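With one protein chain withheld, the remaining protein chains of the complex are depicted in position.
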Amino acid sequence: MARAIVQVPAQAKRGEIIEIKTLIGHTMETGFRHNDRGELIPRDIIRLFVCTYNGVEVFRAELHPAVSANPLLIFPTVATESGTLEFRWTGDNGFSAVRSAKVEVS
Amino acid sequence: MISRRAFLAAAGGAALAAAGAPARATQAAVDEAVRALTGGAEVRKGRVKLDVPPLIDNGNAVAAVVSVDSPMTEADHVRSIHLFAPGNPLPVMLGVFLGPRAGRARITTRLRVADSQTLSAIAQLSDGSFWSDSVSVVVTIAACTEDR
Partner (left out) sequence: MSVRLLLLLLLLAAAAARAEIPLAERRSGYAFMGRDTRAMQDDDAVNPATLWVLDGEELWRRKAGAAGESCADCHALERMRGVAARYPAVRGGELVSLEQQVNVCRVERQKARAFGYESRELLSLGALIGRQSRGMPIAVEMTPQTRPYLEAGRALFERREGQLNLACSQCHDERWGEKLGGAPIPQAHPTGYPIYRLEWQSLGSLERRLRNCMIGIRAEPYAWGAREAVELELYLMWRARGMPLETPAVRP
């Protein structure tokens, strides 16, 4: 299972803008490097990151090889209601990882 | 393995053509990428702020904060922000899609910058307009690595 760190405040006030930090382990092989034998190492990257909030998409990112290894994405969202934030990364070679975090909104 | 610096050193040369990998995107590729986003609409400077260190410790991981001056309401918000690197093999680095649920148009990430160049960010607003910012960066090459 891919390693990932997700930081979401456990509690927030309704309407408050909260900051979400996500970091996932992935080499993000660009497809432009060569191995010792001079052969091109094929591209292998995360292509898409989607964050949903109680099932509604609130943030999406399309990643290209220029995103650094172990991709970091920090983005805001409005704390609208208590519930679950789900984070999904997908990419080349069937890569898929999911994390979730709960937020209590009062 | 060809090191990043050997890769850059051969940029534009026959050796690189043989390797089959471009060191720098062509101007046509950059223009095409921007056109794919804007449909040829005007891109105005302003409202966007691309914050990248002018002098980079290592081109493998460049901290980038992009923000757009926008109320992020249903009526007036940022739909997307795209980052471009004309000096990289591929012109598009990242595209993020926001909307009023974001509350604020500001994202942070880390990017690979292949060589000293001018990076740019283009934001599309809910009214269909495009705004941009650009930053010139200098990439220094690390000493004492696996290759040299």
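Chains here go by letter, A and B, matching the order in which they are written, and residues are numbered from 1 within each.
Operating definition for what follows: contacts are C-beta pairs under 8 Å (C-beta built on N, C-alpha and C of every residue); 3 or more make two chains touch, one makes a residue touch a chain.
Note that the structure is a prediction, hence the values are computed from the model and not measured.
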Contact with the hidden chain, among B:38, B:58 or B:134, goes to B:58
Across the whole complex, list the residues on chain A that are touched by the chain not included here.
3-5, 7, 21, 23, 25, 27, 68-70, 72, 74
Could you please point out the chain B residues that touch the chain left off the display?
53, 55-58, 60-63, 110, 140-148
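What we mean here is this: only the chains that are shown with their structure count from here on.
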Distance-wise, how many Å sit between the C-alpha centres of chain A and chain B, to the nearest whole number?
19
Any idea which chain B residues touch chain A in the complex?
1-2, 7, 19-21, 60-62, 83, 85, 88-90, 92-104, 106-113
Complex contact set, residues of chain A against chain B:
17, 30, 32-36, 38, 40, 53, 56, 58-69, 71-78, 80
